[in-house]
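A single protein chain has been omitted; all remaining protein chains appear in their positions.
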Amino acid sequence: MRKLVNDPDRLVDDMIDGYVAAYGDLVSRGDHPRVVVRRRSKPRGRVGIAIGNGSGHEPIALGWIGAGMLDANAVGEVFAAPPPDLVLEAIRASDRGAGVLLLVSRHAGDVINAEMAVELARAEGLRVEPLLMYDDVSSAPKGREEDRRGAPGTTFVYKVVGARAEEGASLDELVALGSRVRDATRTLAAALAPGVSPLTGRPMFSLPEGEVFLGMGVHGEPGLRSVTSATADELVREMMPEILDDLPFERGDEVLVLVNGMGGTTLMELLVVHRSVAAVLEERGVVPYRPLVGSFVTTQEMAGFSISLCRLDDEIRRAWDAPVRAPFFHRPEEANP
Amino acid sequence: MRKLVNDPDRLVDDMIDGYVAAYGDLVSRGDHPRVVVRRRSKPRGRVGIAIGNGSGHEPIALGWIGAGMLDANAVGEVFAAPPPDLVLEAIRASDRGAGVLLLVSRHAGDVINAEMAVELARAEGLRVEPLLMYDDVSSAPKGREEDRRGAPGTTFVYKVVGARAEEGASLDELVALGSRVRDATRTLAAALAPGVSPLTGRPMFSLPEGEVFLGMGVHGEPGLRSVTSATADELVREMMPEILDDLPFERGDEVLVLVNGMGGTTLMELLVVHRSVAAVLEERGVVPYRPLVGSFVTTQEMAGFSISLCRLDDEIRRAWDAPVRAPFFHRPEEANP
Amino acid sequence: MTADEVRALADGLAQAYARERDVLAQLDAATGDGDHGAGMARGFDRARAATAEIDGDDVGAVLTAAGRGVMSGVGGASGALFASLFLALGAAAAGATTLETEHVVAGCADALSRIARLGRAEIGDKTMLDALAPALDALRAHADDALADALAAAALAAREGAVATVAMCARHGRARYAPEAGVGHVDPGAVSMAILFETWHDVARGGAA
Partner (left out) sequence: MTADEVRALADGLAQAYARERDVLAQLDAATGDGDHGAGMARGFDRARAATAEIDGDDVGAVLTAAGRGVMSGVGGASGALFASLFLALGAAAAGATTLETEHVVAGCADALSRIARLGRAEIGDKTMLDALAPALDALRAHADDALADALAAAALAAREGAVATVAMCARHGRARYAPEAGVGHVDPGAVSMAILFETWHDVARGGAA
């Protein structure tokens, strides 16, 4: 046994069982067994935030349900977008009479199923707007941003729209705000070793010993090129210009920073990586604001990490600082600084 | 490059650099570069909570500094207890005039260095009490509890004494409370695959394909026996009686539950494991209270998990519920349940 | 085709995709993530169950039920797209007790534009559209013929279209990230589309599925 699984066909159901059993004070199953919702819904008159996504990337999505972030998650099979009718259930479950923002990480399956779900929801008279999220600089050249994939920088969108929805922002405001966060975000990933599929028990791709793949997607899709850096610092210094020069981030810009682990990389290593990220930002005169380091968007136990930056404005900053009560999202600040 | 390291000799320093750079609003370096403390100390007149431990297990210790938990952590080399003079620095840094509780996870090196540090501190006129923590049922038979090793169930002690120290409990009260939590806690671990040493780049031990080792220690020390369970549920059902029957936990008992990942096991799997833990508890009539699932006490990317239970009383329950503002400890509840 | 024959079609497709499961998985593994075979098998098993559960002789209703089964069962990029085809056919044939060539032409035409819109794909982008589009052309050329004859031509055209994807560059889906965008490999979704028309033709001419 290399993976702690009972029956691959029941894996997603077992995972949800274990989740609602552990965090039942915060989350519960919706009307559909593959939709997870807050235990106590957000007040009526607030915009709901929903997302459908393939599983296997936890804690993202499932773990971020709670006050200040998501209202409902439609949980797909491992690495497979959930079908439209399931996404529709998540939309229904998050509707509190003020419309629903459906977050969509830009991957073919997620987009197609979400769009069809939006059609079904509108046909029922629900008000719903999809927000496509894309931040991976490696997946399409500058100028074709809207052809890029969603990557861990989408975290900034979840957090910011989640906070503002809680405070009562309207659906139109949230679409505008979410688009602004997305357009201010850039991510690049580096993979060191593949994860193991819980369905097949086999590695998800192969990588020549000693090579690091720049631009690996969250399902193991290739991106930019492979490199052979000797140290963490060298690798980060190879990556940072691709991110900084793309927006570009400029001297004096304030940024949110996420160093995200892909699952098989230790926190020790992620902190070593963050040290180099902070050094490069300092050299470039770009000012980090309350960074986040950890494994939030994973690809099973794939080894590697991504670096995401988001250019701040005041509304984004306030939303980043707002409290969250989700089981697996956490970025506290001092109580009275 | 399989591990994101610059120079193995600088690994711990680089990690601390990256940590205080990311979470500088919450933590900072103490007077000694290998001691990490809260950015703003706890008010004078409160008991300080300090710990020294080998690194390589993050987030534990380093990531749990903050209001409601630890005041200072002396960070040793990878898997090596920090020397007495370093532990002394952590004791000094956490002293706010009401004495210091020094938490010590029972491993030979940690105990010896802590005891010598306590001697040094007392010679300086500091008031400090060490609290030995041991919870691993696999490492010595029942009746010889005080010969057992510290394991991830020590988490309950950190959280509970951290909360009560913040509220103003005295050093004597905290020693009594911490001992009570320890004596009410039992843990058993299962390892599926070794982690890789960041110093040597080699696996830390070897395990025959398909075998699971019950009772593996947090540095890869062997414990009970090896088993070949086919499913997560089978494995959990093999483990639970060893834990439940040791205290024993009985019908009607309320318990804190921790399903802890060793680093290389996905959250998806840990949730599947928790499902089985919850099922066995229900069968036994033992009632879980706000469980915690995640990778908190790791051994690099070792694959596996441990199950810890702690029998509750009212003081422990209130302390478990108290807020924490540490970068990597998180167990929110609904704001107004 | 009667409603019961449409039920037989759903049954035939469930069998065909179960049989071709591993082949489709391997095709998808070459350029994508390898889950296409399992998804189609699971989805068409649901479609079969859905058509068996719905009574009556309205072919549109049975096709719609099949579409719902595909929709909830396949997942991934292709599920919603194959579902769209059956939902469009169901809408075109709503209320009819016999499925005629004209319904199929209208449904496939509608599906082609829906799939292109949902997937933002064009013909030549190495997707299932590259099998569906020539099939639709063939159906149109045989718009006045009996359904079995029109489907014979469509099945041939779909298979040719699928084979021709071997030379195309992927611009959508996961194949887009494959080395050289998958040139040298056929598109699994296009092969699934060819299998669909071939099975349909078999059932329509009264052959064993």
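Letters A, B and C mark the chains as written, and numbering starts fresh at 1 in each.
Just so we're on the same page, a residue touches a chain if its C-beta (ideal position, glycine included) is under 8 Å from a C-beta of that chain, and two chains touch if they have at least 3 such contacts.
Because the structure is a prediction, the values reported are computed rather than measured.
Peer 1: For the chain that was dropped from the view, give me its touching partners among the shown chains.
Peer 2: B
Peer 1: Touching the absent chain in the whole complex: find that residue among B:48, B:66, B:82 or B:130.
Peer 2: Result: among the candidates, B:82 touches the missing chain.
Peer 1: In the whole complex, not just what's shown, which of B:33, B:109 or B:248 touches the removed chain?
Peer 2: From the options B:33, B:109 or B:248, the contact with the absent chain belongs to B:109.
Peer 1: Against the chain that's been left off, what residues of subunit B make contact? List them.
Peer 2: 76-77, 79-86, 107-109, 111-113, 115-116, 139, 217, 219-223
In the analysis below, only the chains that are shown with their structure count from here on.
Peer 1: Based on which chains are in contact, what kind of graph results: line, ring, star, complete or other?
Peer 2: line
Peer 1: Taking each chain's centre as the mean of its CA atoms, how far is subunit B from subunit C in angstrom?
Peer 2: Using C-alpha averages as centres, the distance is 55 Å.
Peer 1: Counting in whole Å, what is the centre-to-centre distance of subunit A and subunit C, each centre being its mean C-alpha position?
Peer 2: 33
Peer 1: Would you give the residues of subunit C that are in contact with at least 2 other chains, written as numbers and ranges?
Peer 2: none
Peer 1: For subunit B, which residues are shared contacts with two or more other chains?
Peer 2: none
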